[in-house]
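Not every chain of the complex is shown here; the ones you see sit where they belong.
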Amino acid sequence: MGKRKRYLSRRPTSKKSLNQAPGTVTYVGSKETVETKLDIIDYNTTSYERFTSDSIEDAFKFEEENNVTWFNIDGLNNTGAITKLGKYYELHPLIIEDIVNTNQRPKIDEYQDYFFIVAKMLYRNKEGTLENEHISIVLGKNYVLSFQEAGGDVFDGVRQRLAGAKGRIRSRGADYLAFALLDAIVDNYFIVLEEISDKIEDIEERLLSVEPNDDITFEIQELKKTMLRIRRAVFPLREVVSRLEKVDGGLIDEQTVHYIRDLYDHILQVSENIEVYREMSWGLMDMYMTTISHKMNEVMKVLTIMASIFIPLTFLAGIYGMNFKYMPELDWEYGYPTLLIIMLLLFIGMMIYFKRKHWL
Amino acid sequence: MGKRKRYLSRRPTSKKSLNQAPGTVTYVGSKETVETKLDIIDYNTTSYERFTSDSIEDAFKFEEENNVTWFNIDGLNNTGAITKLGKYYELHPLIIEDIVNTNQRPKIDEYQDYFFIVAKMLYRNKEGTLENEHISIVLGKNYVLSFQEAGGDVFDGVRQRLAGAKGRIRSRGADYLAFALLDAIVDNYFIVLEEISDKIEDIEERLLSVEPNDDITFEIQELKKTMLRIRRAVFPLREVVSRLEKVDGGLIDEQTVHYIRDLYDHILQVSENIEVYREMSWGLMDMYMTTISHKMNEVMKVLTIMASIFIPLTFLAGIYGMNFKYMPELDWEYGYPTLLIIMLLLFIGMMIYFKRKHWL
């Protein structure tokens, strides 16, 4: 099932779950063993407090108006707790469904008091296969809720900046925090793209140097599939950030818009790179095809040269191996050396012919 | 004819029916033996009533204003009954034509008092070939008419939720019911897509492991055709739901719009998956092509190695099979073993040469 997941998205596809009413909150991802954990960071320009808990109820204690509070929830398995949190913050039922529905594509939903953003994180797991992680962000007036499928370290940089009071992050509002989280996700894409760049170069070099084998076809096909998956994660995000930039209402500060525009530039760059790599992987297939054809050509030439040289010579030898009674040549004293010389001349002639044809 | 149907859509193509006036009500589908049946569900938040009949006239009894009434008609063969129902609900003649015209593409027509929606259901029949089922939905103020070509179980989930008072469905109006029906159809697409995903993986594996045979070409072509058909069913629906979301007038409740937007997201996801699978099936053809070329290369190498080694050796044997009177080598005592050793050296030399060329 894990394997199939790669291509297919959204709802569980067993008939039972398909008959569920829309809005039903079911976790459909594959990380079912991840415990749901809560990590709260409450800060303003001067103060900073961090609080970790296994119980989602602990989130309800943070309500100070002047601070920005970031609730980060790792693990989407405990749908009950997430529903409770959602109700506390008066989130629409469809949002709670989307938080745990790991197949939801990147999108932004604008509600009266908050924005709901879905994004995808990409990383390699221990086996080296690329994995999607479903990330949801709710941006309210002075709070940010972020939901991760599994606890990763992608947001650690943001946490460090918050803790160390590095950069502008502590002096800005929740909107800047949400931007910082998205920025961290997009930065991560560049790592994945670099791996793809390496992979493409690796395949190119192998096409050049060693004997290409059948598996390269499948590696290229895998590469293409990986690219298709990345594209599916990144392209809708482009629109998400573009809408975030243009949004009205008080949630996004004028100053943050500059940063969001910058983020948009970065996503454009990721998108362009994806398109470039896609074209390059098409080129790889073409290269492989011509390489095979070229090698086949080489093989054929060797065969043709060998056969063209020795088949006529063998024929000549066959002639004088015949047992006719009256074959005058056989009795000539220099018949044998004469024939050898003729064969040598034929051989040399052939070699020159093939040389001229650039087959040698 | 059934086979041809697959590709061609809309009107019957015999010249007779083409000369018909527009608006003529003729059933053109292939499920002519399906009896036209009526299934009525009348409900509100508290009450629920279900009624089944073979006679369409039974539909005219349900007129209570405060309830939502869902008329589901299975089987489009009885055009007379459908026309009667259409007249009772004052539907435009073109709508009645479109209800029985199974070749009509997905669309939405907005009329004063009702919307007319055409969608396509996809399912595998008993023989395993993908079939289109034509589904029409009329959404009125407090009623929904749904027309199915053949009675299937796609709407059973909706019926169960209605009967069991599960989810929000009983507390909402006819618009939510229409949404729920479309949602059931779209959910169904994911099953079909998963089958395609399986098929693609299956072909990939077969390309890797066993000897590919000619039929894979045709399987891939079938796959492509299936995808083209799905696309034709799904892509216009995208626009349908998008217009449903933006529609003015009192038919669609503010609250239902959120759900329709969610449905739109799902259709986008289906569309994206279709595009991804299309690219992957193009990739399959490329893979097959390189696989064949690669195998041919292997075949050629075996031939070339065998021929290149033994043709020169045979020539040597031919030389000493000649019957010249004066061939001094023949009389040498160690002529024969010497030649055998020379042949062995030639053989070994060839093997090293081919090893170096990575042909062995």
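So that you can tell them apart, the chains are marked A and B in the order they are listed, and the count of residues begins at 1 in each.
The rule is short, and it goes like this: a residue touches a chain if its C-beta (ideal position, glycine included) is under 8 Å from a C-beta of that chain, and two chains touch if they have at least 3 such contacts.
These numbers come from a predicted model, not from an experiment.
A.B. asks: Because only 2 copies sit in place here, please give the count for the whole complex.
C.D. replies: Every protein chain is the same sequence, and the full complex holds 5 of them.
Going forward, only the chains that are shown with their structure count from here on.
A.B. asks: If subunit A and subunit B share one sequence, what is the angle of the rotation that overlays their CA atoms, in steps of 5 degrees?
C.D. replies: Rotation angle between the two copies comes out at 70 degrees.
A.B. asks: Averaged over CA atoms, how far is the centre of subunit A from the centre of subunit B? Could you give it in whole Å?
C.D. replies: Taking the mean C-alpha position of each chain, the two centres sit 26 Å apart.
A.B. asks: Give every residue of subunit A touching subunit B within the complex, in rising order.
C.D. replies: Contacts found on subunit A: 3-4, 7-11, 13, 15, 18-24, 92, 94, 98, 103-105, 107, 109, 210-211, 213-214, 217-218, 221, 224-225, 228, 232, 285, 288-289, 292-293, 295-296, 299-300, 302-303, 306-307, 310-311, 313-314, 317-318, 320-323, 327, 329-336, 339.
A.B. asks: Note which residues of subunit B are touching subunit A in the complex, please.
C.D. replies: 156-157, 160-161, 166-169, 179-180, 183-184, 187-188, 190-191, 193-194, 197-198, 200-201, 204, 208, 258-259, 261-263, 265-266, 268-269, 272-273, 276-277, 279-280, 283-284, 286-287, 289-291, 293-294, 296-297, 300-301, 303-304, 307-308, 311-312, 314-315, 318-319, 321-327, 358-359
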